[in-house]
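Take a look at the structure below.
Excluded from the complex is one protein chain; the other protein chains are retained at their positions.
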Amino acid sequence: MQKRKIDPLLLIGLIIIAGSLFLAVFGNSLAPFDPQEPVGDFSMPPSADHWFGTDGSGLDVFSRVLAAPRVDVAIAVTAAIVSAVLGTGIGLYAGYFTGRFSEIVMRISDILQSFPVFILAMVLVTLTGRNVVNLIFVLAFLYTPIFVRLTRSEVLTQRTRTYVEAARATGNSEFQIATRHVLRNSLAPSLVQLSVTVGFGILLTAGLSFVGAGVRPPTPEWGIMIASGAPNIILNEWWTSIFPGIAISVTVFGYAAAGNAIERWARK
Amino acid sequence: MRRYVLRRLAVGVLQALGITIAVFFVIRALPADPVSRIVGMNPTPESIKQARHALGIDMSLFQQLLTFLGFHGDGVFTGSLGKSWVSGATVLSEIAITLPTTIQLIVTSFIVALAIAIPIGMATARRPGGKLDKGVFGYGLFAGAQPEFWWGLIFIFVFYFKMGIAPAPLGMLDPELTAPDAVTNFVLIDSLIAGDFTAFKSALGHLVLPVLTLSFLLVGPLLKMTQQSMSRVLSSEFILYQQASGLEKKSIGRSTLRSALAPIITLTGILFGFMLSGAVLVESVFSLNGLGQYSVAAVLNLDFPAVQGVILVISVISLFVYLGLDLLLAKIDPRILVK
Partner (left out) sequence: MTDLTPLLSTRNLTVKYPYGDVQNVVIDELNLDLYPGQIVGLLGESGSGKSSLALALMGLARHPGVVSGEVNFRGQDLLKMDDEELRQIRGNSIGLITQKPRQALDPLVNVGTQISRVYRAHSQASKAEAQIRAVELLRSVGINDAERRVSAYPHELSGGMAQRALISMALSVEPDLLIADEPTSGLDVTIQAQFLDRMWERARDANIAVLIVTQDVGIVANYCDRIVIMEDGKIIEDRTTVEFFANPHTDYGKKLILSSGTGDKTSNADVAIITSPEILRVTDLRKTFEVDGGKRLQAVSNASFQIHKGRSLGLVGESGSGKTTVGRLILRLADPDSGEVWFKGERIDSISPKEFRKYRSKIQAVFQDPFDSLNPRWPIERVIREPLDLHTQLSKEEKSARVKELVSLVGLTDDILPLRPGSLSAGQQQRVSLARALATEPEFLILDEPTSALPPAARADMIRLLKSLQERLDLCFIFISHDLSTVRELCHDIAVMYLSEIVEMGTSEQVFSAPSHPYTRALLDSVLFHDPNNRRVDRKVKTELEGEIPSPVDLPDGCYLAARCPIAEQRCRDDHQELIQIAPSRSVRCWKSVEASQ
């Protein structure tokens, strides 16, 4: 038996993902200061008391960075899972049972695809109300077509393979073939995309909040934090924007790395 | 070929219109109320009614749609996108001022990104598994995970604040300079037309950091695609056959390039569409006053005509870009026309 070398990228990715999920649940309680209450002097650089310094409103940056996953990661993960489940289901049906429904699904998916995503996200969030739940809905809505496309495409390919015909010849009903045979073999692209989508979700949430179309302050959220620090960066107040950015960068990279590792494993 | 173009154009126009109408209904269906901005706190029923009439939303949805499209006066079909509820100026004029800035930014970024990605991607394809190959892979993964607005800030901090070699992130020109006469609204072009080289250099300088930020991001996927595509073509049967037939290296090189380009072109198209709305963030960081920033303000202010106008314009531009790229693709790869 060969010793399987663990893919270092997968390891890094999984560690980061685990960390982000951990913070999403416990970050708020682990924060040394209340993330939403001013606790010190304004705009203080990093020190022994405040590891990441304080921002322009006197909030402790470190605490906010720790507490933010509760919003950023939770939104992204929830939206990604919802859209994956929904999208895969619709994609399987549309791909396997071609007909009018399948056509309609594809048209809608195409149209959604050609919307300017960021602007549409802004519009939907602003107009439904800027809160966490709506953000999840909007993101899930925007990301479902991706999964529909991916799954449908894979299902269409699998449908032409001999094992499907063999399954028919063995005596399976169409429904049995779709669920027992085809689905299992069409999941790979969606699985890869799931991890990547979480990353997209975090970037979109942060981006929306950055321009003021996402969550409302003073909710701790990485994008808002970067925005609050942006005007002051040329006054040398770098810590307010840099640390949340590092957090985003590392977290999204973790999800992307995991996704990439899954893709390479699935392709073997 | 011509039929293909016409068909695509027709479909595209319908699509753009369809999208706008869809958005038209969606934004009116959602709970947010644009009137509340105008009437302030404790509005009287009178003032609400007045405000609603002023904005034209007291009509039925269907009537509003017809007005928008131009059946009751100026509308889309007559070339008007309505008036902004915030500024009162025509949406078209406001877009005409802001759009060129965004296009300058995006086009320049793509040119830079492609100029970097394609040569490097090709070089790495020749040596699979080598150090450059791994570097490319790592970069691609990394760049795709970055929040570009944050990197914009970092570049400002490093190159402007710490090193002083980049201009301040305040729009397209140095504050003391006057803008050249607006002919095309493309600052770079207008300044050249006016012979104003100071303005030209200033504008170019102000573009450096934003373009750096966007290209930094774009190079990732483009590099990866170039490498993959090139690798695929190099290992292909027909390139091997050309070598076996004794064709000249130059000729084989040209064949290789031509085959490798197709997926890169497709990807560029997809990224371009994505960037049209994604450039918002970079524009905000650098205060470039482009279409992205305009659209943010429009959305936050619940300025429906502006929002509709922006979406329509972006959809139409995307349409033309995709069509253009697809035509380029069809010229290179005749198999596309078969479908």
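Residue numbering begins at 1 within each chain, and the chains themselves are lettered A and B in the order written.
By definition in this document, a residue touches a chain if its C-beta (ideal position, glycine included) is under 8 Å from a C-beta of that chain, and two chains touch if they have at least 3 such contacts.
For clarity, every value in this text was computed on a predicted model and none was experimentally measured.
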Item checked: Contacting the left-out chain in the complete assembly, out of B:53, B:72 or B:127 -> B:127
Next item on the list: Check each of B:7, B:72, B:162 or B:335 against the chain that is not shown and name the one that touches it.
Entry: B:335
Check: Looking at B:72, B:201 or B:258, which makes contact with the chain not pictured?
Finding: B:258
Note to self: Give me the subunit A residues in contact with the hidden chain, please.
What the structure shows: 161-163, 165-173, 181, 184-185
Note to self: Give me the subunit B residues in contact with the hidden chain, please.
What the structure shows: 126-130, 133-134, 234-249, 251, 255, 258-259, 332-335, 338
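Here is the rule we use: only the chains that are shown with their structure count from here on.
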Notebook entry, point to check: Any idea how many Å lie between the Cα centroids of subunit A and subunit B?
Noted result: 23
Notebook entry, point to check: Once bound in the complex, which stretches of subunit A touch subunit B?
Noted result: 9, 111, 114-120, 122-124, 126-129, 199, 203, 206-207, 210-213, 223, 226, 229-230, 233-234, 236, 238, 241-242, 244-245, 248-249, 252-253, 255-257, 260
Notebook entry, point to check: Which bits of subunit B are touching subunit A when the two form their complex?
Noted result: 15, 18-19, 22-23, 26-27, 30-32, 141-142, 144-147, 149-151, 153-154, 156-157, 160-161, 168-169, 273-274, 276-278, 280-281, 284-285, 295-296, 299-300, 302, 307, 310-311, 314-315, 318
